[in-house]
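Single-structure report; data block below.
The complex appears here minus one protein chain, its other protein chains still in place.
Chain lettering (A, B and C) follows the sequence in which the chains are written, and residue indices restart at 1 in each chain.
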Amino acid sequence: MNLFTQSVISGLMTGAVYTFLGIGLVLVYRTARILNLAHGETFAITGVAAALLAGAGLPLGAALGLAILISLAFATGLHRFVLRPRAEWPAGTLILITLGAAFVVRGVLILLAGTDPLSFPVMFEGPPVRFAGGAMPLQGIALVVLGFGVSAGVGIFLAATRAGKQLLAAAENPYAAELLGVNVERARITAYAIGGLLGALAGVLLIPLIAVDFQSGLAMTLRGFIAAAISGMSPVGVLFSGLGLGLFEAMVGAYLGALYQDPVMFCVLILVALWQSRNIRFGGSRRA
Amino acid sequence: MRKFALARPAALAAAAVLLAPAATPAAAQEVWRIGEVAPLSGPAATVGTRLNKVTKMWVEEANAKGGIAGRKIELTTCNDENKPEKAVACARDMIEKGAVIIFGNALTASLRAIQPLVKSGPILLIPSPNVVPGADTYGFQVSPSDVDITEAIAEFLKANKIDKIGMVAATDASGEVGVASARKVFGDEKIELRLARIDLRATDASTQLARVAGSDIKVVYSSYTGGGAITVVKSFKNLGLAQPLIVSYGNISDAFVQLVKDVKPPRLLGTGVAGIVPEIVKDPGDRARSQAFLEAYAKRYAERPDMINLLGKAAVDVAEAILKTPNPKDYPAVKTFLESTPIPSVHTQRFSAKSHVGLDASSVIIVELKGETWVKADPVK
Amino acid sequence: MTAVLQVEALDGGYGKLTVFRGVSLAVARDQTLGLLGANGAGKTTLLKTIAGALPSTKGRVLLDGRDVTRMPAYLRARAGIGLVPEGRHILATLSVRDNLALTRAIEGHRPDLPPFEHRVAEVYAMFPRLAERASQLGGSLSGGEQQMLAIARALLLKPRVLMLDEPTQGLAPIIVQSLAVTLAGLKGRFAMIVVEQNKAFLEQLADRILQVRSGTLVAADGRPATDN
Partner (left out) sequence: MTPRHGAIAAALALAAALPYLQILPAWTTALATVTAFMALSLIGLNLIFGVGGMLALGQAAFVALPGYAAGLLIKFGVPTMLAIPAGVVAAIAIARLVAEIFVRLPGIYFAIGTLGFAFVVEGLARAFPAYTGGASGLVLDPPVSLGRDGWYALGVASLAAGILAFAFLVRGRFLRSLRLMRHDELAAQVLGIDVPRLKARVFTIGSAYSAVGGILLAYFVRVLAPESGGVNASLESLAMVIIGGSGSLFGPVLGAAGVQWLFAVSGGAAHYELLVYGLGFFLVVLFAPAGMAGAIRRAWSAATRSRPGEAAPAADSASQAAAGPGAELPARQRQGSGVCLEVERVAKHFGGLRAVDDVSFEVRFGQIVALIGPNGAGKSTLFNLVSGIEPLSGGRVRLAGRDIGDAPIHVRANDIGRSFQVPRLVGDMTTLDNVVLRFDHLSDRATEDEHRRRARAQLAAFGLAEFADRPVREIGIGYHKLIELARASAGDAPLLLLDEPAVGLTAEEVARLAAALQRLKSLGTAILVVEHNMDFVATIADEVVVMEGGRLIARGAPASVMADPGVQAAYFGALS
């Protein structure tokens, strides 16, 4: 077995997870100006729901479909019934509301699923693909392809399509967008729906490779947040920051030891935060 | 300072609390107060809830029979959320309220925080292999220690003429203890150890496995418990590794089997006390008790008991023996009693004045998953 | 007179705070109405309420005789109420062209709409400066250019009624002058309401001037306005 190849494979898979979760956070942040700490809950909800439904005898496809719908309902419901009526509140308070929502989900999931981890079968079965002394499961390939592919799609959608630009405009200045005929509310709920869908997809693809439990949500949010923060909340940047984080984690794990992963990785995060904020002056506006 | 004008409201609230009907319990009949510190939420919730199920079952059964030595048991379970400060608050309160026994159904850091509190009693029962209480304390461990478990693995390797092992250990406390035991035991036994740590957040263990599971390695050991263990097993399968994989005692459960049944490595082994496979227990008494517990538990909770339940059972059996002594509150006497009397359980516990660990490596077996049940492991070729 | 926009006994404000009360006015297709008033008099709130960005608490707003009082702002924009808001609200991170393209949200909701390219060509002809800077970011424009862009955006809506909130604010006199010329050129194409503090500017432009005083409309001479 070739350790380097395997590290790259592992890094790609881990990076896809970072990106998958990061892009959803970026999307909601860029359209609704909210750092959604309940984002990872869509991952946990999907996983727990799919595992329970599949366990109850539903065919896997149906269980996954239903689970994704539940997760979508959560993501859009959070916006529609909780955040939207409070759109005028300060950003910090809205962040805390999403944290509260994450806590509530955690409380519900422990009641439904107990404390044991759950999982469900992979969608892409078959022997792993082997090359250059490494092995990659089919589900892992799907995770990498969809993770980076979908995230790139979202990035392109935001930067290059009319609907994407409307979404960005709705975020930057909802009042102006509304006066120009943009249905801001629909733009926002679309963002939450896409975000929820991405979290759910990440769950569907990743959980068969690991497991999920009641407290997976916040951990996944944090993972996405790290990627998003390093990218400077940029929909294109998060592709690279996610990939970089994944490779970094795999390489450190392989050659340095997992114990040093966090101190090094988060020192980098602090440095990146410093670098990114260098051009922001007091009051939050960018320097001309 | 009008922001802080809270004084009168606070006084009023306090008065309201004072005037509320004081719900002091009437001087009820004497009971055995027993405390349990267990993580029911937080990262170690799996362990805490499983041990708690056994403790609860024991209390129900004992009280249904009219209690022990004529007294009913009053169990207080305190959720420490796997935080030492909570564990300390829980344990201190239990001691204050006159708990005769405390079940330390918690993990390493919490247990290390509670231990000093029982310097002069009550008895602290510990079903965790990661903490070895000193023989001068009132702490008693009903599980084989992590060193014992590692020794059993070493025995197994030697019996199969294997002199190299690959090990994946988490960056948490169990991994830390596991690594220390492995270095010591495998070093003593001249078994080459190849080691990789894995972060708790990891969603893939393939680099770790790639590092430790070379073609020269005949057996891989994962000391990981819980969700992380599943990641290791699944990565193992994905890499298509052919070696037998040994998982730690915490994974010898139905829940784990359900999670890995589709992704089982060619051979999945595990560590555990023999009671988990009653058929191979030599002592007929131990065998009968194990069998009886497995059945009773399955009936009560409609699920198969696992290793952690079994260790919980060992703890409640010791507790029952203590309550049957003439004066369970005479802690020095109880300590002497435990140090001199074997306690029959799913495995007979033999504490001594030199060791407060009731079981040793001889009680540990290497099991293997066949179908959906764990049986004694076959040799490794 | 057939009014394009008719406001009947409208009350509005922020939350529980009523800013204006009992406002009635009507503007015909070829008419420009000037609203004069000091800061805090309620002019901006009134325009925002007519545009649907703020809810009204009483009264009605009719566009071409159709009651739009319950319509959200984006639907009113699609129906033909254009507002050039105070402060212009240019999207700083989008290019000039993308700022203009935002108005394409109304396409498909208005059968009479010429293709976007035609409409853009029309506003570029009116503001050649914008055509030169089409790919520049909105935030990099000068104040006067931003005002042009804000007006151009509103024009792309093919409004039935165009409302301008303090268009001269913060502009240098030379630019104010060219703005007056531009707006005069638009007169007659649709109904206009211009809110200003600059009386001279309004007098150049408006057919009729009303004053907003502490939330009510009065005629320029101070007597109660009897508009409809």
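Simple rule for what comes next: a residue touches a chain if its C-beta (ideal position, glycine included) is under 8 Å from a C-beta of that chain, and two chains touch if they have at least 3 such contacts.
Keep in mind the model is a prediction, meaning the values are calculated, not measured.
In the full assembly, the chain not pictured is in contact with A, B, C, by the touch criterion defined above. Within the complete assembly, C:V176 is the residue of C:A26, C:V68, C:V84 or C:V176 that touches the hidden chain.
The residue from B:I34, B:I68, B:A173 or B:V346 that touches the chain not shown here is B:A173. Of the listed positions A:L52, A:L99 or A:I141, the one in contact with the omitted chain in the full complex is A:L99.
Only one residue in the set B:R92, B:K184 or B:K261 touches the chain that does not appear here, and it is B:R92. Residue-level contact of chain B with the missing chain is found at 1-15, 17-18, 20, 22-24, 40-41, 49, 52, 76-79, 81-86, 88-93, 96, 108-110, 112-113, 116, 130, 171-173, 175-177.
Where chain A meets the missing chain, the touching residues are 35, 82, 86, 92-93, 95-97, 99-108, 110-111, 114-115, 214, 218, 222, 225, 229, 259-263, 265-267, 269-270, 273-274, 276-277, 280-284, 288. Contact between chain C and the unshown chain involves residues 38-40, 142-144, 169-178, 197.
As a convention for this text, only the chains that are shown with their structure count from here on.
If touching chains are joined by edges, the resulting network of the protein chains shown is an open path.
When every chain is reduced to the mean of its CA atoms, the largest separation from chain B belongs to C.
When chain centres are taken as C-alpha averages, the shortest distance to the whole-protein C-alpha average belongs to A. If you average the Cα atoms of chain A and of chain B, the two centres end up 35 Å apart.
Centroids built from CA atoms put chain C at 41 Å from chain A. Multi-chain contact residues of chain C (touching two or more other chains) are absent.
Residue positions of chain B with contacts to 2 or more other chains are absent. Against chain C, the residues of chain A that register as touching in their complex are 162, 165-166, 168-169, 172-173, 175-185.
Contact residues on chain B toward chain A in their complex (touch as defined above): 40-43, 45-46, 48-49, 171, 196-199, 201-204, 206-208, 210-211, 213-215, 226-227, 230-231, 234-235, 238-240, 255, 259, 262.
By the touch rule above, chain C contacts chain A in their complex via residues 51-53, 72-74, 77-78, 82-83, 85, 89-94, 98, 101-106, 109, 153-154, 157.
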